[in-house]
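Missing here is one protein chain; the remaining ones are kept as they sit in the complex.
Moving on, here comes subunit A:
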Amino acid sequence: MQPTRVLQALRYRRLRLTTKDVNKGYYKGTGTGSTGRHTKHGGYIIEWDKVRTYVCPPLDGFKLTPFVTKNMSRTYGSYETKLGPKDPATYLARWKSENGLD
């Protein structure tokens, strides 16, 4: 969508897109999914297989914290290839050397 020149001059493009900037049919939402469906009478039926469930893994004996001590400087990787950590060849080689099973 290209706004008119007047709006471009007003830095309209810098503004956040709202439902009032576009024609009908635009659903902005909040990034959350639905948890059920609407009935024709205006009610709402929760479908429990659509409701998100978050399972926390057992944290007993887990020693990591969200923080790292400041005595240790931040570490950054140094990679020989241009892709760095995203290099599939390195990944495959490591898989071969460490696991190679699954």
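One rule holds in what follows: a contact is a pair of C-beta atoms (placed from the backbone, for glycine too) under 8 Å apart; a residue touches a chain by one contact, two chains touch by 3 or more; residues count from 1.
One rule holds for everything that comes next: contacts and distances are computed from a predicted model.
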item: Complex member absent from the view - protein name from UniProt, among "Elongator complex protein 6", "BPL/LPL catalytic domain-containing protein", "54S ribosomal protein L4, mitochondrial" or "DNA replication complex GINS protein PSF1"; value: "54S ribosomal protein L4, mitochondrial"
item: Touching the absent chain when the full complex is considered, from A:Thr4, A:Thr39 or A:Ser97; value: A:Ser97
item: Option touching the unshown chain, where A:Gly29, A:Gly43 or A:Pro66 are the choices; value: A:Pro66
item: Subunit A residues touching the omitted chain (full complex); value: 56-57, 59, 62-72, 74-80, 85-102
